[in-house]
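Here the structure is laid out as structure tokens; the discussion comes afterwards.
Only a single protein chain was left out; the remaining protein chains are all shown in position.
Letters A and B name the chains as they come in the text, with residue numbers starting at 1 for each one.
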Amino acid sequence: MSDLSEKAAENIRLIREKRPLIHNITNFVVMNYTANVLLAAGASPVMAHAENEVEEMVSFAGSLVLNIGTLTDVWVASMLKAARKASMLGTPIVLDPVGSGATRLRTNTAREIITRARVTIVRGNASEILSLRGADSKTKGVDTIHSVDDAAGSGGELARELGLTLAITGPVDLVTDGLRIVKVENGHPLMPFVTGTGCSATAIIGAFAAVDPDPVTAAATALAFFGLSGEKAAEKAAGPGSFMIALLDALYNLTPEEIVSGCRIIQA
Amino acid sequence: MSDLSEKAAENIRLIREKRPLIHNITNFVVMNYTANVLLAAGASPVMAHAENEVEEMVSFAGSLVLNIGTLTDVWVASMLKAARKASMLGTPIVLDPVGSGATRLRTNTAREIITRARVTIVRGNASEILSLRGADSKTKGVDTIHSVDDAAGSGGELARELGLTLAITGPVDLVTDGLRIVKVENGHPLMPFVTGTGCSATAIIGAFAAVDPDPVTAAATALAFFGLSGEKAAEKAAGPGSFMIALLDALYNLTPEEIVSGCRIIQA
Partner (left out) sequence: MSDLSEKAAENIRLIREKRPLIHNITNFVVMNYTANVLLAAGASPVMAHAENEVEEMVSFAGSLVLNIGTLTDVWVASMLKAARKASMLGTPIVLDPVGSGATRLRTNTAREIITRARVTIVRGNASEILSLRGADSKTKGVDTIHSVDDAAGSGGELARELGLTLAITGPVDLVTDGLRIVKVENGHPLMPFVTGTGCSATAIIGAFAAVDPDPVTAAATALAFFGLSGEKAAEKAAGPGSFMIALLDALYNLTPEEIVSGCRIIQA
């Protein structure tokens, strides 16, 4: 138990009460699961990517979640348009640079979004995050090839350089804005066996950012809540299929008491 | 029990026997779940949206289901092309105006499809339906902000004006063609916590419309069957994840006897 565990419970209470609209421009693979994750947690997801609609849609939203998983140029244009509008409105933007470092298109797109909009939080694995600084790392698809410890060393520096909060996920998650460092120990080994758990963690950060103005606590409490839901889900799971479904149930059912006692968030 | 409950059982019997092909042009978020819902109910779904394919595909179909959930201009063009072909062939068209009223793109598209094709049934929440008449309602994403009672008052008038059948869903569903009004009381509070349950209800209406030439009874019996499946699913569910899966099982398993005794359809 910690102050941030209580913050996690408070944030989820606010989400369930206010049902913030989360505008997602995300990849085809995870759209359905991400929407279900947000609904189960109490938020109100909308997926909309048409260039002639995104500015209007994001103006209703509590946060904007961008995910470059199955991107093409026309989607990038819509992401940039939505991101600039959100920047003007002061709406939090959460970016998931899926596969950044693996192909030029993804690396360039992730960097372009960060350059051209006021991104609040970036959530990725260590390899994806490190690729944002121009290191010549190569991710193998969406898998991690660098350790979280690699990222911890340079994470704070990169966060300051980019002027945003980094949420670097792995067996242990690391959240830093360059001044503060928070570690989150929740999660379960079955998570990487379900597609979209990383993307869903990003979406959940979007929901938390819609009710918590501090990006570091929003990201850390979101990751702890999501990871704890994974732990609860694993108790009922016989494999990745039943785990994926039990995770939705857990996101919906976790009580404030369970959140306060179960979240393992360590302020370094 | 009512005549329409027996009609619901008869319609599902026909679907399971004939396995009508349902051509869906729908949104990315719900494609997978909608296809599984249709398969579980006994229908044969196909998703196809290429402008150079939709006319050929819809010519094989028992009905055409259009859903504007993640639309872009090129998808709208395909929807219109498929809808005009279906109109010529006398194939029923069911429209789901997801988010109509929330953005201009969606409102204009929903109205354009209704104007330029012979739409048989429109299924939406009260806010979406009311937006079709030019009222300046604003939906919050895909959520309802007007009550079904609001819609009931003006639903009949709007149905006559548009020359089609409206299926206005909410805690109680309302189906009207402007002459007849039918209420459906089936359903479960977990449904809004699963993405695509509204879109799936629309797809199920498409399956019923493929075997029942009366749009009012097709829509009402479809909604009762779908809502009843939700009730059965909730008996086994521990949250929205297990509910979503149990709903597919229930659609597949519901017997004629359960349908006749469980459907609550009231002719007003």
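The rule is simple: contacts are C-beta pairs under 8 Å (C-beta built on N, C-alpha and C of every residue); 3 or more make two chains touch, one makes a residue touch a chain.
Only a predicted model underlies this, so the values are computations on that prediction, with no experimental measurement involved.
Across B:Ala219, B:Met244 or B:Cys263, the residue that sits in touch with the chain not pictured is B:Met244. Within the whole complex, the absent chain has one touching residue among A:Gly69, A:Gly170, A:Gly230 or A:Gly262, and that is A:Gly69.
The missing chain lies against chain A, touching residues 27-33, 69-73, 99, 102-106, 140-143, 192-196, 237-242, 244-245. Where chain B meets the chain that is not shown, the touching residues are 19, 21, 28, 31-32, 35-36, 39-40, 44-53, 56-57, 60, 244-253.
Please note the rule applied: only the chains that are shown with their structure count from here on.
If you average the CA atoms of chain A and of chain B, the two centres end up 33 Å from each other.
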